[in-house]
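Working notes, beginning with the structure itself.
The complex appears here without one of its protein chains, the remainder shown in place.
We call the chains A and B, going by the order they appear; numbering starts again at 1 in every chain.
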Amino acid sequence: MIAIDEPTISDVHAVVEEVWTSFLGSDEPIQIGASTETTSLVDRLMLDDDTWTAAITVTGAWEAMILISVPVPAAGLITVGMLGLDPAEAETCGLEDLTDALGELVNIVGGGVKSLMPGPSALSLPLVAQGAITSTSNLEEVCAVDLTWHGHPIRVSIDVPRTTHGIGG
Amino acid sequence: MTPGGTDGPDVISETNFGFVADLLRRETAMLCERGKEYLVEARLLPLARQAGDPDVDHYVDRLRRDAGERARAVDALTINETSWFRDLAPYQAFVDDVLPRLLAARVDTRRLTIWSAACSSGQEAYSLAMLLDEHLPAGWTARIHATDVSPTMVERVRAGRYSQVEMNRGMPATRLVKYFQRVGSEWEVQPQLRTMVTTQVMNLAAPLPPLPTFDVVLLRNVLIYFDHATKQSILDRVQATIAEDGFLMLGSTETTLDLETTWTRESAGPAGRVVLHRPRHGRAVSRPFPDSSSPAASPHLTLRTGA
Partner (left out) sequence: MHALIIDDSRTMRSILKRIVHEIGFETTEAANGQEALDVLEAGLVPDLCLIDWNMPLMDGYTFVTRVRADERWRSMTLMMVTTESEHGQIVRALAAGAHEYVIKPFTADAIVEKLELLGLAVREVPA
């Protein structure tokens, strides 16, 4: 038996791009690869309050946690974009709007990623937090896509349980 | 929906729009008239950003010196965003009006041959294949010949794979689960439909290769992008491939130009809104091509202007 524990980066990128184009328009494409300022930001992503993280878990035939990390300004742009608000409100949009928009974003990306893997499996309800989201279970990152949107670093990563990953023979 | 795209009126300059229009006309014979500035802007802005240009005007400057980028721009301008069962009514007319008459007329051969001309990524061809799968009596066969000037598009039809976003566009859920299966992030059309569809790279604005006689030709939302003379020559060439009792279906805003002499029209479909064009007996007098030295014309261009 060959266990495939993670989707490919290009499939994940395709999913993310479809979500972005559908809900945030194609004028400003989300591009694969880190922006020049990304490296330092990515290093800070897991630690910093400058970052919002949205997460959703998949359970069933495939088990994983899918995370999207975005810097605060990008979170604002995502929120006004999805809610159809004036971009000028990006910095002042309410916390409830922001968490709801990011939660729906990870829900849709998570659904797309789940569909890449053998089913059946189920999605949890999303979680959104400022800073990092850490699972109490023993997860390890198996796939990460670094993207740039409006000059901001966006990171989509997939964690799977350590116990199943790599055991495939 | 592009809620993010609410920037100010960042409109392409008149000179640069003229350059893009000329480029399109030269490369594809497609017309890009004034009033389409917003469309050019919308299609080129993502490319401009990718190339590192601040706006479309800077990007057009780049186009003036970079042939590779010009090819990308032409591709982006001619992308056909299309739906399954696009406009619905023509497909209803196909099932309700066209098919019953062909079933009566072809009872000897029990074979139908259909041409999806300028097929783009194949939604029209496979939509027809689904309808034929559902409506053809046992013992009948059908072939749908899907052609496009773009080798990339023809390859997509052959692959029969569509993204999630493409599948959402007008595909009834019952047919989605009946005719498609998931492959990674995409959906793949079932082999039973794929075997009905043949493909070929073909330029409608140039002399046609040898083709079978077609019972139905669909040439929808293509002619509007060509000038009058090119339209006329395409219609003549297409007519020569249609059976005497066959049908031509155009887009809802398109007409055959010289109705009286070479075509007859019939109303069909819901509320008679669909026009079926039928070759007149005696056929068109073949006329010379307007200018055989004109650059390769690209008939799949269906810049969507509405919706």
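FYI, a residue touches a chain if its C-beta (ideal position, glycine included) is under 8 Å from a C-beta of that chain, and two chains touch if they have at least 3 such contacts.
None of the values given here were measured: they were computed from a predicted structure.
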item	value
Sole residue of B:54, B:172 or B:209 that reaches the chain not shown, by the stated touch rule	B:172
Contact with the hidden chain (one of A:19, A:55 or A:90)	A:19
Contact residue for the chain not shown (choose from B:62, B:101, B:158 or B:273)	B:273
Touch with the omitted chain, as defined above, among A:12, A:30, A:77 or A:101	A:101
Where the missing chain touches chain B, by residue	1, 83, 85, 87-89, 164-165, 167-170, 172-174, 176-177, 180-182, 252-253, 273, 307
Those residues of chain A which, in the complete complex, touch the missing chain	18-19, 21-23, 79, 82-84, 96-97, 100-101, 103-104, 107-108, 110-112, 114-115, 119-120, 122-123, 125
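One rule holds in what follows: only the chains that are shown with their structure count from here on.
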item	value
Separation of mean Cα positions, chain B and chain A [Å, integer]	37
Parts of chain A lying in touch with chain B, wherever the complex brings them together	7, 11, 14-15, 18, 21-29, 31, 77, 80-87, 112, 115-116
Touching residues (chain side chain B, partner chain A) in the complex	1-7, 42, 45-46, 49-50, 163-165, 182, 184-185
